[in-house]
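Reviewing the structure listed below.
Only a single protein chain was left out; the remaining protein chains are all shown in position.
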Amino acid sequence: MTLEFTLASARDALRSRRISSRELTQAHLASIAALDPKLHAFITVTPDLALAQADAADAALGRGEAGPLTGLPVAIKDVFCTKGVKTTAASKILEPFVPPYESTVTSNMLRDGAVFLGKLNLDEFAMGSATTNSAFGATINPWQRQDSDVALVPGGSSGGSAAAVASGMALAATGTDTGGSIRQPASYCGIVGIKPTYGRCSRYGIVAFASSLDQAGPFGRTVEDTAILLGSMAGHDPKDSTSVPRAVPDFVAAAKRGVKGLKIGVPREYRAEGMPAEIEALWAQGLDWLRQQGAEIVDVSLPHTKYGLATYYIVAPAEASSNLARYDGVRYGLRVPANDLKDLYEETRAAGFGKEVRRRILMGTYVLSAGYYDAYYLKAQKVRALILKDFTEVFTKVDALLTPTAPSAAFAIGENADDPVKMYLNDIFTVPASMAGVPGMSVPAGLDAHGLPLGLQVLGRHFDEETVFAVGAALEKAAGFTGLPQIRMGEGA
Amino acid sequence: MASSSSPLDPAVVRRIARLARIRLADEDVAQLQTELGSIIGWIEQLDEVDVSGVDPLANIGAASMTLRDDVVTDGDQVDAVLANAPARSGPFFTVPKVVE
């Protein structure tokens, strides 16, 4: 039953009282009970809280007081602080942490009536592209290769979110995207995910990875579902200095605009060497679909885009090394007892952080340290300025860009694990937009030779998510993607 | 830039680990030398970008900050502030004695 509904259709069913929120919530809790032992998408499930919220939603619906999300069971990436519910960022160092406050994004969703099923797995502190860096075990992609049942990664860092939504354990979910952490797992799990413009969603109460890049965004099984959820998550927040005071547009309406007359750019630099032919073909197919619906396709250039990834791997670790200094065993979280303060810090942080987090903290410390700052960090900030300039210039010529989301479909757990740089290359198509702060969406567009989903990425101007939704919806319509993962609720499961 | 893709000097690895307050075992140092060395070697591709005359970019989005009113809106929550403390004594957080 959980996969029969989209967020939109479940909302309609609730409003017409064809189903109660309690029933819908129970069905999702049952899905979690059945599937999560295999998928490990959740770090924490909160059934009692969810059912209490569902009952409150049913009462509100009974009074005719339905908010945009009233009674809809969704799940939250475990970097959003949730008051009274432990929030770990998938790290041992935060394992015991129970926030005494609620993030703005989740507050907005609660204001709109959402039911929270629990907290979703991720790469520790959102650092990774496979959700294999979680201190609480890897999340498994509900999709499998036709010819093998080897466990695949769901992508990352929001892998728990993508797996939960794809398999039917939640109608929709929140994620965060710093260099591709929404778009890449959406692509790997055959669902829709959008990273809005930097500044669109408040970062207040989100465990920080890299502050100048982190953005919250939604996962859904349809473009419309992500439009509904983003409409609730977004909005100016005076508690976040980088949140931009702009009204939240009607994303659902925007998704219905169509693409007639839009200019869609094809950045030639994204034709990375060694791109699999099937991804190249899917990309061409996507452009065709848009052309058929009345868009004009324009060849464009983003000359500095190829430096995006290297720039990212200076800027993000630099910010992270500082953002993660607060995890010191003094005020909350893990503490390894010691006889002096320095030992306490060093032992606590050595025991509390996983390998990738440790690597990035050290990398960030290195690029900011005396003698290296100018050569690495300052240089990266300048290249970042050039990357932004590329996007700004290209968006004077086109309304949106279309690229593949990732250079491959989901890979097996353990692959790419030997070399950090190889793992980082998964984000090659998603990172430039993060560096420029522009919105980007991944839409499932087809299957690879193994039957695994592949996504296409739509990028738009700053604060023009509306066009991104319009283009995403057009691709969705043309692709008619109906693929379902092997590990899922419902028939065939 | 400062180095090639060869492993970092172990003294550098130890120094940044000390700055970052992360205890490293000896075998960690060797592994991180290689890993960080290879990442650094890879990011040195930025050498080829001409950035002369380019201003560094630190933030995307709004151009400047909004100023908050000078009103007390927070605090008075000793219990909540200390609720997660791994060690405390009354209303204080505690740490091993610091000798200055």
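Order of writing sets the labels: A and B. Residues in every chain begin at 1.
Throughout what follows, contacts are C-beta pairs under 8 Å (C-beta built on N, C-alpha and C of every residue); 3 or more make two chains touch, one makes a residue touch a chain.
Keep this in mind: contacts and distances are computed from a predicted model.
Novice: Consult the UniProt record of the chain that does not appear here and report its protein name from "Aspartyl/glutamyl-tRNA(Asn/Gln) amidotransferase subunit B", "3-isopropylmalate dehydratase large subunit", "ABC transporter permease" or "Nitrite reductase small subunit NirD".
Specialist: Choosing among "Aspartyl/glutamyl-tRNA(Asn/Gln) amidotransferase subunit B", "3-isopropylmalate dehydratase large subunit", "ABC transporter permease" or "Nitrite reductase small subunit NirD", the correct UniProt name is "Aspartyl/glutamyl-tRNA(Asn/Gln) amidotransferase subunit B".
Novice: Looking at the whole complex, which of A:H40, A:K195, A:R331 or A:H462 touches the chain that is not displayed?
Specialist: Among A:H40, A:K195, A:R331 or A:H462, only A:R331 touches the chain that is not shown.
Novice: Any idea which of A:S9, A:Q26, A:S369 or A:Q486 touches the chain not displayed?
Specialist: A:S369
Novice: Any idea which of A:T2, A:T44 or A:S103 touches the chain not displayed?
Specialist: Answering carefully, the residue with contact to the hidden chain is A:S103.
Novice: Since one chain isn't shown, list which residues of chain B touch it in the complete complex.
Specialist: Counting only chain B, the missing chain is touched by 18-19, 21, 58-59, 61-78, 80-82, 87, 89-100.
Novice: Go through chain A and note every residue touching the omitted chain.
Specialist: 79-81, 87, 89, 94, 97, 99-101, 103, 203-208, 210-212, 238-242, 318-319, 321-322, 324-326, 328, 330-332, 341-342, 345, 365, 368-370, 373, 377
Here is the rule we use: only the chains that are shown with their structure count from here on.
Novice: Which residues, counting only chain B, touch chain A once they are in their complex?
Specialist: Against chain A, chain B makes touches at 1-2, 8, 12-13, 15-17, 19-24, 32, 35-36, 38-40, 42-43, 45-46, 49, 51, 54-62, 65-66, 68, 77, 80-81, 83-87, 93, 95-98.
Novice: For chain A, which residues are in contact with chain B within the complex?
Specialist: Residues in contact with chain B: 96-98, 100, 197-199, 212, 238, 241-242, 244-245, 304, 307, 310-311, 313-314, 321, 325, 328-335, 338-347, 349-350, 353, 358-359, 361-363, 365-366, 369, 371-372, 375-376, 378-386, 388, 419-421, 436-437, 462.
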